[in-house]
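Every protein chain except one is present and positioned as in the full complex.
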Amino acid sequence: MDETTLSDAAGAGADHVIGGDGRTARVVISPVEGRAVLNLRTVPQPGMGVFASVLGLELPTTAGRSTTTADGTVRALWTGPGDWLIACPDTARLSLESSLRTVLEGMSGALTDVGHGFVVFNLSGPAAVDVLAQGCGLDLDPSAFSEGMCAMTALARMQVVVHRLPQGDGYDVYVARSYAESLWHWVTVAAMEYGYRVRR
Amino acid sequence: MSGSGGASNPMRVADLGRIDRTRTLSFTFNGTRYSGFEGDTLASALLANGVRLVGRSFRYHRRRGIVTAGAEEPNALVQLGTGARTEPNLRAPQIPLYDGLVASSQNCWPSVDFDIGAINETLSRLLPAGFHHKTFMWPTSGWLTCERFIRRAAGLGHAPAEPDPDRYAHRHAHCDVLVCGAGPAGLAAALAASRAGARVILADEGSEVGGSLLGERAQVNRNDAIRWVQEVVTELKSAPGVRVLMRSQVAAIWDHGMATVVEQIGSGAPVPTHLPRQRLWKIRAREIVIATGAIERSIAFGDNDLPGVMLAASARTYLNRHGVQPGRRAVVFTNNDSAYHAALDLHRSGVEVAAIIDVRPEPSGSAFDAAIAAGIKVHAGHGVLRALGGTTVRAALVAPVDVSGRAASDARGTAFPVEGDVLLVSGGWNPAVHLWSQARGKLKFDEALATFVPDPANRPPAHVRCAGSAAGAMQLVDCVVQGLAAGRAAASDAGLRHSPTISAPMVERETTCPLLPVWQVDYPEACRYKRFLDLQNDVTVADVELAVRKGYRSVEHMMCHTALGAGTNQGRLPNISGLAILAGAIDTPIPQVGTTTFQPPYTPVTLGAIAGPETGLALDPTRRTAMDGWHAANGAVFVNTGLWRRAQFYRQGRERDLEAVNREVRAVRNGVGLVDISTLGRIDLQGRDCAGFLQRIYINDFATLAIGRCRHGVMLREDGMVFDDGTVTRLGERHYLMTTTTENASAVMSRLEYLLQVEWPDLDVYLTSVTEHWAAMALAGPCSRAVLEKVADIDVSDAALPYMAYRECRLAGVPARVFRISFSGERAYEINVPAGHGRATWEAMMAAGQPERLTAYGTDAMDVMRIEKGHFVVGPEANGRATPGDLGLHRMIRKEGDFIGRRSLSKPGLAAEDRPQMVGLVPVHAREPIPRGSMLVVEPRQVTPYPMEGFVASACFSPTIGCAIALALVERGRLRKGQRLWAMSPLMRMSVEVEVVDPVFFDPAGARLRG
Amino acid sequence: MLLIQCPFCGPRDQVEFSYGGDAGVPRPADPAALSDDKWNAWLNERDNPAGEHDELWQHSMGCRRWIGVRRNTLSHEVVSSWALQPAKTA
Partner (left out) sequence: MKYSIFSLARNAVSFHRDWPLAWRSPAPKSHYDVVIIGGGGHGLATAYYLAKEHGITNVAVLEKHRIGGGNTGCDTTIVRSNYYLTANARFYEHSLRLWEGLSQDLDFNVMFRPRGVLNLAHTHADLENQARRGNAMRLNGIDALALNRPEVASMVPDLDMSPTARHPILGGLLQPRGGTARHDAVVWGYARGADSRGVDIIHDCEVTGIRRDGNRVLGVETTQGFIGAGKVGIAAASHSSVVAGMAGLRLPIESHGLQAMVSEPVKPMLDAVVTSDAVFCCVSQSDKGELVIDGNVDGYNSYAQRGNLPVLERVVGAAVALFPSFSRLRLLRLRGGVMDMSMDGSPIIAKTALDNFYVNCGWCYGGFKATPGSGWCFAHTIAQDRPHELNAAFTLDRYTLGRAIDERGAGPTPWLH
């Protein structure tokens, strides 16, 4: 058996239920397209407030927190002290990048486009958390990993960012592009017992 | 109650047991069909069918029957299932019965009834413990021959011959309190913790909660104890933070509250394909309560392994839980109260209890009184000398014994047989302390129980406590009270402040009579009969005594020497008896002799469950580049480099490997080629101090690197050996891009982060790995510029983009970075595009390059070309033992300033003149190959050991030069140019005469690079 | 499996970390000034106590910070962990 490729699986698995009782999909896997990701790094220094006005959101400073703009399009994920992933629609990247660069000028910090380095997919449905818990050692209990939280961690021994979306939209999983097919394969195997569906 | 169970289940009692009599299951054992019921185990179903003989012992191949009702079973190990799903060594009491089950006995041939191996028994006096160390030494070959036979006799069941068709899952979970065992103590603990608001996981290996209550007839709140069990379970299951895992054994407790639990999925029959067969839970608990109960032990007497000799509590469990009578007429032998309960239950179910043989001179207490009241005969102060019978127990030979279990010297005269077809034994109870020990809890000796119990004063660092029989409480009332207390304390230690009041249920306390620690019945002729301690490994009292005589006096030596406790039940039954007998033999109190420590797992766990999904193809993730799909579709043969798969070469038609590689090399040298180099590590550096930082980590100079320029750099380890190499490009005033080798990408990143964070935190440098963001390819060959021109939107003339320069542009409409860097020695351009565009860009290039016959090439061709150019690579040449000097990089080293590894270069060994140096080799006779991996010597015909002058690091056929070439490391190599050596490969039976030449075989002036 | 408290991210499984060895050997400021013996002592000789040990770990699957951890090599108990510097960069 070869590993299911992302494109195969996304095509073949679309809209019919695999595994489980064959009828109900307790997990829905959806590849996320068109998301740009910037890595912003700074150290605490005067003038940090400007970021909020440029981004339209307050950069989270507590471990594991994320913030979102009012319209929900731009997200800032805490991935380390002074280290954020800024996710936005691809179309918004250039302007965001250049305004952030302007802010960073003269500051200690760095901004790097890392978006093509990630493949993102969303896991939703009642058993989504059970899929993640098969390979992730974080305490994903809703009480411990509430909506809006994120973590850079290991899933099936691969480095990922897990972001629990607000409003019950499940989990966004960011994985390094070269690992994406292996992780996709792992996820589909893990989701077999609950029954899953792929949504394009 | 009557004992008639119908023709098919002759030993079944009509109205007892927790089996579902409406669901008959049919199964096969040793080829014979039997039936049982839902709720049976294989063991209970066999007993119900009157099957006594289930296996043969390991060493002597003696007949053996079922002894216990649990994980401690030493004898009834069976081979379950057939074909790819067969499993060896399963314990019959732990196999839930299912329809269509097929099982057979192990370790016997041709059959369990007639077993050739039983001849070992006749030889048994020659085969005492440790016999193999004393024999088979002369002649020297003797051992090897004998070993082959010993080996054939080894093992128990057989392994499947095919890959496992089933799947195994892993699962993480977190909780405040993990409760191991769902007997009365565990249930009480889980209840108390749950009421305190804790997140609780309760795991039990059984298929039903209740623990030993399921096999007893206890009362709680003046009602059947099972009622209370059900109330508790109902409450637990409805509590929000509680998870109850059944058929789930806590297999191990690791560091920091991590426990692994193996869950059996399904009822034992093969599971549907969407389900895993077993699931390994990895539970991180703040607090752990061990309530795993206690295990009954035996007493050694002559021929105590006859089928029909069984532990008393196990017989009781079979009766009460499975509705199976272990025999028609029972003889009970004990040193404590618990066997009285078994006798009473049997008596009530219609089994005739011939007598209770009690070594205690004056038994008393409520159980004793009840037995007398029931009219059961009790022989106090007596012991069983021997079990009598041929193939199964017929009677017990009984005689008076003293308080140490010794019969008088005239025992033969006073002994009398007590007839019975089953002999039930109880030697007391051992708390199941395995998990406590695994967690590094200490034990203490409890004189009253005559065994080791957890020492609460010596709790392990992982937050673990014991409750119930596992902690040494043998009365139900104490188990429940301890359980409640443990659950409450665990919740509180886990940080839950809420402390509920729970009233303990009403349980009556028994009056008891203390146990008399008797381990064996000794009598003058005892040595004539085997008195077994370890039934699985056939270790007898005499073996232990012999080990002691030979000086194996520490417990571990005795156990290693005799193999006591080394069976698949890990000495659950015999360890303490063995210890006691050892203690007796060396006249030392038991606690001073010590105990053995239990290592994980609790009982054997399948390798499949441990491996989980991360095995087979998923043992390691496979990293694929953005162009991987193109390679696969275009004949690529892949090769693993670290986790990556890379195209080694592309096969056209029926080309052989080397033909393909040669074609690719020629295409690059004469035209143009394209290679996927996405796997190289790429690190983005930003900040004020990048230049200074680069200066400290590379041996060469980076202070002078101008914006838009690239430079090759070499890094060392602190011990002076070459660590990695790559290029650095200055993208902007404070912005650099570094590449690393594929294999070292993460090691370099981690090392640089270390230096910046720990050693030089004052430097303003930010590192970001951008390996994944960029797809990278190199366009190489004399016609490369012609191809590039067609796709790039900038001027790529040599004036605008000279050798070692860098430009940004759009390529086929995609933003790209172009670096004029070469590894092949040809005019070449490294091109990076955002990975999402990698494949499209690659395809656009291939299309644009069609007129120039642009050829995709793989790692093999790249390797050939770099050898032709004399470039070292990390691995063959830079093998972790090579200094920059060895690799001919001495001129690259900066004159001034420190860098990582510089200090080590002046150590005498690294500065020595006789170090190996990188040189080129060509065969003296041009048509000969240079064998890969050959060693270099001066003179090919000598006697071993040969003095070796060096080794061939990389060798290939060079289509450019037209002969074999090689890079080699040779002692004082640079001084030996023109000399001849022999490249020897005894493995390939080849020795080839070679000449030492300059390592750069092709275009030494580098004219082609610049175009 | 060890549970290591990352001072930045909180408690995480050992598999998210990579080990960096003895924390007690900062790189000499001027290696050239050291004798061969002193350099060797820095390069090769390590604290290797049977007991509490100060060591370096990198939270490599998480925030990628190098951290200090005091851990007992006999019991594996993690006594404490700390950020190494008010690390400005990387």
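Order of writing sets the chain letters: A, B and C. Residues in each chain are counted from 1.
The rule we apply is simple: contacts are C-beta pairs under 8 Å (C-beta built on N, C-alpha and C of every residue); 3 or more make two chains touch, one makes a residue touch a chain.
Bear in mind the structure is a predicted one, so any value in this text is a computation, not a measurement.
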Checklist entry - Which of the visible chains would the unseen chain be in contact with across the whole complex? => result B, C
Item to check | From B:R348, B:K442, B:R553 or B:R651, residue that would touch the chain that is not displayed | outcome: B:R553
Checklist outcome for this item: The one of B:A269, B:A448 or B:L617 in touch with the missing chain is B:L617
Item to check | Contact set of subunit C toward the excluded chain (per top definition) | outcome: 1-2, 14-15, 18-19, 21-22, 36-37, 39-41, 43-46, 48-50, 53, 55, 71, 73-76
Checklist entry - What is the set of subunit B residues that contact the non-displayed chain in the whole complex? => result 84-89, 125-126, 128, 131-138, 140, 143-144, 147, 150-152, 154-164, 166, 168, 252, 254-255, 258, 260, 282, 440, 527, 542, 546, 549-554, 556-557, 560-561, 568, 570, 599-601, 604-608, 610-612, 614-620, 622, 639-641, 648, 717-721, 723, 875-876, 879-881, 904, 907-911, 931-935, 937, 944-946, 948, 951-952, 984-988
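In this section, only the chains that are shown with their structure count from here on.
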Item to check | Distance from the mean Cα position of subunit C to that of subunit A, given in whole angstrom | outcome: 30
Checklist outcome for this item: Whole-angstrom distance, CA centroid of subunit B to CA centroid of subunit C, is 27
Next on the checklist: Among all residues of subunit C, which ones touch two or more of the remaining chains?
Outcome noted: 1, 13, 64-65, 87-89
Item to check | subunit A: positions in contact with at least two other chains | outcome: 108, 137-138, 157
Checklist outcome for this item: subunit B contacts subunit C in the complex at 254-258, 282, 284, 440, 461, 687, 718-719, 746, 750, 752-754, 756-759, 761-767, 898, 902-904, 907-908
Checklist entry - In the complex formed with subunit B, which residues of subunit C make contact? => result 1-3, 13, 18, 20, 26-27, 30-32, 34, 36, 39, 43, 56, 58, 60, 64-66, 75-78, 84-90
Checklist entry - Which bits of subunit A are touching subunit C when the two form their complex? => result 43, 63-64, 79-81, 83, 108, 137-138, 151-154, 157, 159
